[in-house]
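Yeah, one chain of the complex is gone here, protein chain that is, but the others are all in their spots.
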Amino acid sequence: MTIETLSLKTMFAAVAAAIAADRDRLCALDGVIGDADHGIAMELGFNAARDAVAGLGEDADPTLIFNTAAKSFLNAVGASSGPLYATAFMRAGAAVKGKPSLSDADFVAAFQAMAQGIRDRGKAEPGEKTMVDAWAPAAEAAGQAIAGGANAADAIAAAAAAAAKGAEATSGMIAAKGRSSRLGERAVGHVDPGAASAATVIGAMADSLRTSATA
Amino acid sequence: MTIETLSLKTMFAAVAAAIAADRDRLCALDGVIGDADHGIAMELGFNAARDAVAGLGEDADPTLIFNTAAKSFLNAVGASSGPLYATAFMRAGAAVKGKPSLSDADFVAAFQAMAQGIRDRGKAEPGEKTMVDAWAPAAEAAGQAIAGGANAADAIAAAAAAAAKGAEATSGMIAAKGRSSRLGERAVGHVDPGAASAATVIGAMADSLRTSATA
Amino acid sequence: MKTKKLINDGAHAVDEMLVGVLAAHGRHLYAVEGTPRAIVAKDGPRRGKVGLVIGGGSGHEPAFLGFVGKGLADACAVGNVFASPPPDPIIECAKAASGDAGVLFMYGNYAGDVMNFDMAAEMLAMDDIEARTVLTTDDVASAPLDQKQKRRGVAGNFFIFKAAGAACDRMLSFDECERIARKANDHTYTMGVALAPCSLPQTLRPNFDIGADEMEIGMGIHGEPGVQRGTLQPADEVVDEMLDRILVEMSPSRGDKVAVLVNSLGSTPLMELYIMNRRLAQRLSDIGVDVHATWVGNYCTSLEMAGASITLHHLDGELQAMLDHPCDCAMFRAG
Partner (left out) sequence: MKTKKLINDGAHAVDEMLVGVLAAHGRHLYAVEGTPRAIVAKDGPRRGKVGLVIGGGSGHEPAFLGFVGKGLADACAVGNVFASPPPDPIIECAKAASGDAGVLFMYGNYAGDVMNFDMAAEMLAMDDIEARTVLTTDDVASAPLDQKQKRRGVAGNFFIFKAAGAACDRMLSFDECERIARKANDHTYTMGVALAPCSLPQTLRPNFDIGADEMEIGMGIHGEPGVQRGTLQPADEVVDEMLDRILVEMSPSRGDKVAVLVNSLGSTPLMELYIMNRRLAQRLSDIGVDVHATWVGNYCTSLEMAGASITLHHLDGELQAMLDHPCDCAMFRAG
């Protein structure tokens, strides 16, 4: 399977839809340990990315798609999510530079670059109760799956499962980065909203890939 | 029966107690068609009057008591109730000037002067949905009773009944004076707070006189 | 359920507030010795100048005491929450403000204020201080136009006091100051809308009921019922409804100038006020009315009530000069 321009656009639309459906839960999670706007930021960002990439021509290559998503997401959002996801997309674009379409391995490489971009931009380590706690295990799971011969859809499905588990685990953590990092013990018992939304994003990517694969 | 300094002081204390007990109802009535503070103003005013007259010597004559009540009520309250009740007390004081104590007829004359003072100060006529709608019929009832041979206690008891009836009747009126005079039809169906508190004041005066009379 | 406030004893809220005001604004304000509710401008009253005394109930801060200072009011008599001050502090204010050229009393048209200020004026007459009264009646919602003298004074006070204060500061005659004050009142139009009640410090109970999706157009600044209760509308529609009522009365011609005040009743934040101002400015521009100056914020509040008011001050050359005249008050500076 190769991943074409069209399926990347579809994927951004799928993620936007999933995030929109999840918006209120994400705001509520952020209300407990942050400022209650995470669902809004993610919805704004992915809607902007969806619209911007939808506006690209059929000849747009994956790098252009990712870069366009980065810019539109960033400008629509700002906040923490903006630079983090914008950097993710720019790194994904750089990782597959020059390729007109993506092989399964390319896609997973782009996916891993996203996770690394988020880590680099936020300078957060796993265990610091941020979206990195979803993205890092997700990237690792995807890498292992593809190394073990899985296709992109299965690799990202494995990543989604790892992200969900990672997000869940943030509940037990004290935050060291982001808005909730001043709460100390009071943050314990609450899932990090950015990790929760990462699980939603990656889950939607997996669903989208599965649908494209079977289509 | 004559009404001595002591029983006037007791009467102010009795009215203050009755108003304090009625405070929240009066605020609520004022909340519907005014600014929700009438119970506060009346409580402040009668507490101040009670304390000020209590501080007067035993040789204080009724005029001094009424004037002291007027001044302390006014300075504690301002608002609409302040000038209205202060004028009432000053007129009562003037009406019994020079008398060391009050006969039944004196007391009723003072009472009628109070009602007239309120009317003069506020320039309100009966039917304009103000405390005048309680005070005017009360003064009339007291005058009729005393003319018919009743003592002060019975005369003020008759006044209290008339005041209660007058207050009740304000519910059907459109306001022409005071804060609620801009409401037009919207004030209909609601008792005027100043009329309601007047009924409480006069009722407490009647009770106090009855107790003094039987004591 | 009680409302929450950062106060001590509700009965002492006003007096404690005044101590805090003087602590913060000692450069601008002092209280008359022995009369803590009579607040006077340090720089203001002077010989030959008409004294401007304003006042009213507390709970509208920064109105009224925030408008005491050079170029605006000389003194402010402070009442209990939503209650006119009694005559005593008014009299002390008048004495402190008097420069032997007459004293102007200006305050919102409420029965209580009228009675207390009138009593004060009577007593001052015995001391040979002439006090004249100009009531503010800018609340368009509170009576039909042909009964303007019955209307309440609300946030438009701001412009009316400003004009009068400038006239006094320019040492105009008593007659002139009074004339300009009346003219400013005649040229000022306010409409308000309330979304949620305030509560008094002494009761900690919401001082009126309003449905979860309701607004009340024309509600008074003490929570007195307004002209119409309805479902909360988008800001633009609310502004249109308020502005239309104002424009009917003001009937400006193209090229006329106005000053604008978009005022919070308390808890409505600047974001919402500026959204309202956007619509207001667009509408005025559409009909060719020139906005000379705009103020947006908390100028005449009702404690923590939610809602806002719009005031237009219809300028001519004279009123514009008064508006542009500098003033320096504890809570307000202009010019």
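Per-chain numbering from 1; labels A, B and C assigned in written order.
Note that contacts are C-beta pairs under 8 Å (C-beta built on N, C-alpha and C of every residue); 3 or more make two chains touch, one makes a residue touch a chain.
Just so it is clear, the structure is predicted and the values come from calculations on it, not from any experiment.
S.K.: Over the full complex, note down every shown chain the hidden chain is touching.
M.R.: A, C
S.K.: Considering the whole complex, which of C:130, C:176, C:256 or C:304 touches the chain not shown?
M.R.: C:304
S.K.: Check the options A:49, A:74, A:109 or A:191 and report the residue that touches the missing chain.
M.R.: A:74
S.K.: With the full complex in mind, choose from A:62, A:83 or A:166 the residue touching the hidden chain.
M.R.: A:83
S.K.: Quick one: say which of A:32, A:150, A:174 or A:213 touches the chain that got left out.
M.R.: Answering carefully, the residue with contact to the hidden chain is A:32.
S.K.: Can you say which of C:17, C:39 or C:97 touches the chain missing from this structure?
M.R.: Only one listed residue reaches the unshown chain, and that is C:17.
S.K.: What does the interface between subunit A and the hidden chain look like in terms of residue numbers?
M.R.: Here the touching residues of subunit A are 24, 27, 31-37, 39-41, 44, 74-84, 121-122, 177-183, 186.
S.K.: Touching the absent chain: which residues on subunit C qualify?
M.R.: 1-2, 4-9, 13-14, 16-21, 23-25, 58-59, 61-62, 66, 81, 193, 195-196, 201, 212-213, 215, 232, 234-236, 238, 260, 262, 266-282, 291, 294-298, 301, 303-304, 306-308, 331, 333
Rule of thumb we're sticking to: only the chains that are shown with their structure count from here on.
S.K.: Graph shape for the chains shown, where an edge means the two chains touch. Line, ring, star, complete, or other?
M.R.: Shape of the chain contacts: other, as it matches none of the listed patterns.
S.K.: Going by the average position of its CA atoms, which chain sits the greatest distance from subunit C?
M.R.: Of all the other chains, the one whose centre lies farthest from subunit C is A.
S.K.: Using mean C-alpha positions as chain centres, tell me how far subunit A is from subunit C in Å, no decimals.
M.R.: 54
S.K.: Measure off the straight-line distance from the CA centroid of subunit A to the CA centroid of subunit B, and report it in whole Å.
M.R.: 74
S.K.: Among the residues of subunit B, pick out those that touch two or more other chains and give their numbers.
M.R.: There are none in subunit B.
S.K.: Could you list which residues of subunit C touch at least two other chains?
M.R.: none
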